[in-house]
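Only one protein chain is missing; all other protein chains are in place.
Letters are used for the chains, namely A, B, C, D and E, taken in the order the chains are written, and counting of residues starts over at 1 for each.
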Amino acid sequence: MIKTVRELTDAASLKGMFHEHREGAPLPSAKSLKEVVELCRAIFFPGFFGNPNVSEHTIGYHIGVEVERLQSVLMEEVGLSEEVTMKFLQRLPELRRILATDVEAAYNGDPAAENYDEIISCYPIIKAIANYRIAHELLVLGVPLIPRFITEMAHSETGIDIHPAATIGHHFTIDHGTGVVIGATCIIGNNVKLYQGVTLGAKSFPLDENGNPIKGIPRHPILEDNVIVYSNATVLGRITLGKGTIIGGNLWVTKSTQPGEVRVQKTTPVPPEEGMKIIYGDYI
Amino acid sequence: MIKTVRELTDAASLKGMFHEHREGAPLPSAKSLKEVVELCRAIFFPGFFGNPNVSEHTIGYHIGVEVERLQSVLMEEVGLSEEVTMKFLQRLPELRRILATDVEAAYNGDPAAENYDEIISCYPIIKAIANYRIAHELLVLGVPLIPRFITEMAHSETGIDIHPAATIGHHFTIDHGTGVVIGATCIIGNNVKLYQGVTLGAKSFPLDENGNPIKGIPRHPILEDNVIVYSNATVLGRITLGKGTIIGGNLWVTKSTQPGEVRVQKTTPVPPEEGMKIIYGDYI
Amino acid sequence: MIKTVRELTDAASLKGMFHEHREGAPLPSAKSLKEVVELCRAIFFPGFFGNPNVSEHTIGYHIGVEVERLQSVLMEEVGLSEEVTMKFLQRLPELRRILATDVEAAYNGDPAAENYDEIISCYPIIKAIANYRIAHELLVLGVPLIPRFITEMAHSETGIDIHPAATIGHHFTIDHGTGVVIGATCIIGNNVKLYQGVTLGAKSFPLDENGNPIKGIPRHPILEDNVIVYSNATVLGRITLGKGTIIGGNLWVTKSTQPGEVRVQKTTPVPPEEGMKIIYGDYI
Amino acid sequence: MIKTVRELTDAASLKGMFHEHREGAPLPSAKSLKEVVELCRAIFFPGFFGNPNVSEHTIGYHIGVEVERLQSVLMEEVGLSEEVTMKFLQRLPELRRILATDVEAAYNGDPAAENYDEIISCYPIIKAIANYRIAHELLVLGVPLIPRFITEMAHSETGIDIHPAATIGHHFTIDHGTGVVIGATCIIGNNVKLYQGVTLGAKSFPLDENGNPIKGIPRHPILEDNVIVYSNATVLGRITLGKGTIIGGNLWVTKSTQPGEVRVQKTTPVPPEEGMKIIYGDYI
Amino acid sequence: MIKTVRELTDAASLKGMFHEHREGAPLPSAKSLKEVVELCRAIFFPGFFGNPNVSEHTIGYHIGVEVERLQSVLMEEVGLSEEVTMKFLQRLPELRRILATDVEAAYNGDPAAENYDEIISCYPIIKAIANYRIAHELLVLGVPLIPRFITEMAHSETGIDIHPAATIGHHFTIDHGTGVVIGATCIIGNNVKLYQGVTLGAKSFPLDENGNPIKGIPRHPILEDNVIVYSNATVLGRITLGKGTIIGGNLWVTKSTQPGEVRVQKTTPVPPEEGMKIIYGDYI
Partner (left out) sequence: MIKTVRELTDAASLKGMFHEHREGAPLPSAKSLKEVVELCRAIFFPGFFGNPNVSEHTIGYHIGVEVERLQSVLMEEVGLSEEVTMKFLQRLPELRRILATDVEAAYNGDPAAENYDEIISCYPIIKAIANYRIAHELLVLGVPLIPRFITEMAHSETGIDIHPAATIGHHFTIDHGTGVVIGATCIIGNNVKLYQGVTLGAKSFPLDENGNPIKGIPRHPILEDNVIVYSNATVLGRITLGKGTIIGGNLWVTKSTQPGEVRVQKTTPVPPEEGMKIIYGDYI
């Protein structure tokens, strides 16, 4: 065992794999960032997340304690400066205002839902969009790494992968959500709705004279207001889906659409190719 | 900070975002519902979930304690009435009988599996279908909200999203499962098998004279016995896939099929469109 | 309640659903296997997983304690023999060397990433590939069941489902990853990159004279070096994607490709079929 | 094992040893009562117990949340009525006022203490007297059993055993405290100080005609204002130690004293009795 | 730091301070022994310790699970042989029978107690005597070290220090208890009652020709049936307190007593010696 430990401690073996304390600061622990997210959710949606017993009379106490704890975790455990922390805290009321429109969109988008309780408690988009809006805010304030960490936590929890650098308007919703990917330079308008498995990705990107990709080039789609994209569709490149565009499921889209355009897959069901013997049994 | 807390406590800002205790009851905590699911799994599959040391001689003790704890959590923490709780408990033996057929289907559907241990321990469908069958039972007993919460827990854990109101026969299985969505009015027969990424969704739904969707209209597919749907296929609307139908992967299906019908995608591989320069590198 | 417990304890009702201690050994607990994975990750990527405060001076202490704890958990809680445990521990340095190439591939594959920190902390592929490489090693050492358990843990966490029996070369990466499925007999070369929703599956498999599937038949694709498969593509059967092949998104591929071949979907956007009224609202 | 379990479940064997749920209510859990005490201490001494980060600006939030949680635990977990709970909560400010005098007494009684921080953080009397004052209040409100439980928790923690029915004035303190016992009918004035090992006990009690002890008879000492009792003294029976009395250590006192009286042990050191060979070694 | 670690790892520095795994077995963890005690208490006193919700109908399940868990902890974590474990488990019903007499003695000894609930929940003697009876049983079965550990746990919790090798009859009780010490060769009859601070110790012990103490020599008191010893009395040496003897508080006793003998301290209160100025203030 001694030999194995020695090999594993060898400097060459550790190159790039070792986040060394002192050299840089230690990374904020996953536990601290999880607490940040839980506190924000409890502040945004009291009674749904955090302590379920909060009442009209005591909500002020609860939010006070949560905001203070949030400040303390952000500064002492996550390592943000006091200035950034304070700016972030001041944005919380506005973030709740936008999240309220997302809840409304999810509710209007699913008439089966009987009330907001069901939306806020059970719809994965609420967790994903809350994490995105927190992360985006931190990214705008110049915080490195943490925003990615926070959206990735929602990705693991919901299967919805939204890059914190994307821009997303109000009344945004995604139904079911598993497998959705939204790229870093996406610009999404208001009242946009996606379904599970939708990719808003890049198609290619220009290289500089040395063959290295040029950073920060807009390379993901723009979705104008009121666009709907159905399940498993893939939309690629810096194209624009005009206002009110509807994209049917399982489509591969690489060209811009006119406002109001509707596209669906042309289904060509055919008998199976020869030699393909589909049977009950092991598929993979 | 005081100002921020005041804004966040403002009644208008909280509208719809705040589940207030006293007005309604507090929501059952995610922790309690997680325990409900863990107890049910331990009761259904002793030795696989819950205490791994249970033996032939002591199983009666374990199940006794677990059923009692389940009763206590359902009544005191989840807030069900004694009547509903008792009816649910009485259904547990029948639920296990059906789950045993699901285990059998998963085993028969994957000859690579050497025994039931591997199926019950490692296949995500077991967790998803167990949560669905628990949730469906509670929904049938008239319990609101909780069923959605329970299937959503499995959704987060497995990527499989089954609405608790769907009807699903015995010997049901899903392979891999990530991205599967099964809508609320689906009716699924016996011996049905799905693969990852399959959507059984709605295509549209009728509006009433006020332009509001009419609730409770059947709008999702019916899959008769022995149907197989391969990965990433999308099946939409109140259509019927006849007995023994096979749907190939990545298909978009909006019309009913005859019994025994087999449909696969007609693949048309083409050279990439002009201007598309696919290279190693950043896709999103 | 007594009656329900009696029914649930009934031997017939338990058949196949009950992992009995004493008959076989107890199953290793999910908690122990989770610790195994956490220890391995902390050993592979010190400062990123496990204690974040590790420094150049103390890393030897940390890795020593972690390797010892890993040995103890594997032998006493997971139940491996001393021989297998020791062989596994000796493989850890080599596993880190390969994982370093996977980190490099993820970094080179996403120029937006500013440094390795972001890759190791936030990219789900790192968790999925680390679990796969651990599990594959144990499977090669003849350990039953546990390898499936370990890759399934990553599946739940990341939506990426890699069978531990698959063979995967160095510099392997998957972007986003949700919904990816890699079958048991896949052979994947070096420098291969996949995107979310890709299936590398089986198409059919031969039956023996009794109608039972023949085990261990190669039935999943071979991907040679430098292959890229874009999102939601489905590649089925024992076909070979030649060196440098590129498969576009949402494709259904059942035939081998030549080295350097590029295939993309022929998009045929059409107006929606008659009677399909897509509106804002409930999709599922 | 079956036989042992059967014997242990036998009704006769359980007689008096089994607190049966349903017959009576379940006993409040030790965990809930521990939380009650922790919450009260955090409310009485903010920053010393409970969250250490409380500040002038946020103390209102903290105390609000703590009082609400206290109410919830007392009603839902400890099982008090709403009326009793509310009366108890209303007494909290007065209890803090009295405890402030106890802190002052401990501080004045030990000039070595540099500030109140040291007293509140480190002196066991603070924990013991806080628990006593909580318990006494509940006993006055007619709550059964719980008060004993709460003082016994302090007994285990500090070695100080104060019966909740005793009456104790303001500015009360005990130095060191281990081994102190204060009986149920003690009446203790203001500014009284005890040292470790002091017993304020009963000497005898009258029997009724059937030979059973008559309940509720005053049988423990009365200590008037400003009394001091030094370590390990035993004071027994319904006697009165007059105002300002001082009792020296290790005394056995069964008669009342005049105000201002001072009594100490008459020490008679003698050579050890014959045959007693005290050596280094095993004493017990 | 490196230097300090090296010094602390130095073999000479570790001599006698290091319990090395492999050389001997690892010591059972404090956590495991704590669980043993908690399980025994839950088995002896269901509803008081362990799960408070146990009812007439479910008690068999609870005790079954607890006995099984106890067996598992004793064998796998504490390291007892199967034979010793089984013998110990078979003694549990008898241990409960004796503990029932101890509860009765505590109840009869304190007429203020209204019911057994108060005794079992709140009286420290119950915890101390339960631990002693468990520990004594294990010691009789030849288990080393563990018995001392278990009585020391009660010592820390209650201030009552009973050596597991002492012999104690039925209906034994101690009131308050802090500071009580009962030596290894004590023999205590039935219906004996002690108060806080009582020592039953050794006075001296014979040395062998090399000046080493002779082991196992009876050196602590014998208390016959119905003896009472009041608080802080010290009883030393292999003397016998005859049936029904009563020893008053704070006495120093080194000679045997006749049956029925009553001894109390002759109190000689005197004015304080010259120069002793007792004032309010720092005593220690």
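Here are a few things to note about the model shown:
Here is the rule we go by: contacts are C-beta pairs under 8 Å (C-beta built on N, C-alpha and C of every residue); 3 or more make two chains touch, one makes a residue touch a chain.
All of these numbers come straight from a predicted model, not from anything done at the bench.
Among D:E118, D:D225 or D:E261, only D:E118 touches the chain left out of the display. Considering the whole complex, the residue from E:E104, E:E152 or E:D225 that touches the absent chain is E:E152. Although one chain is not drawn, its touching partners on subunit D can still be listed: residues 43-48, 52-56, 59-60, 63-64, 67-68, 71, 86, 89-90, 92-93, 96-97, 99-100, 103-104, 111-112, 114, 116-118, 120-124, 157-159, 163, 176, 178-179, 181, 183-184, 196-197, 199-205, 207, 213, 219-220, 230-232, 248-250, 254, 264-265, 267-273, 276, 278, 280-284. Mapped onto subunit A, the footprint of the missing chain covers residues 1-2, 5, 57-58, 61.
Take subunit C: the residues that touch the chain left off the picture are 51, 53, 55, 58, 60-65, 68-69, 72.
We adopt the following convention: only the chains that are shown with their structure count from here on.
Shared contact partners of subunit C and subunit D, listed by label, are A, B, E. Subunit C and subunit E, compared by their mean Cα positions, are separated by 55 Å. In subunit B, 1, 5, 53, 55, 58, 60-61, 63-64, 68, 111-112, 159, 176, 178-179, 181, 184, 195, 197, 199, 201, 205, 213, 230-232, 248, 250, 254, 264-265, 273, 276, 278, 281-284 are the positions where the chain touches two or more neighbouring chains simultaneously.
Because contacts link the chains in a way that matches no line, ring, star or complete pattern, their graph is best described as other.
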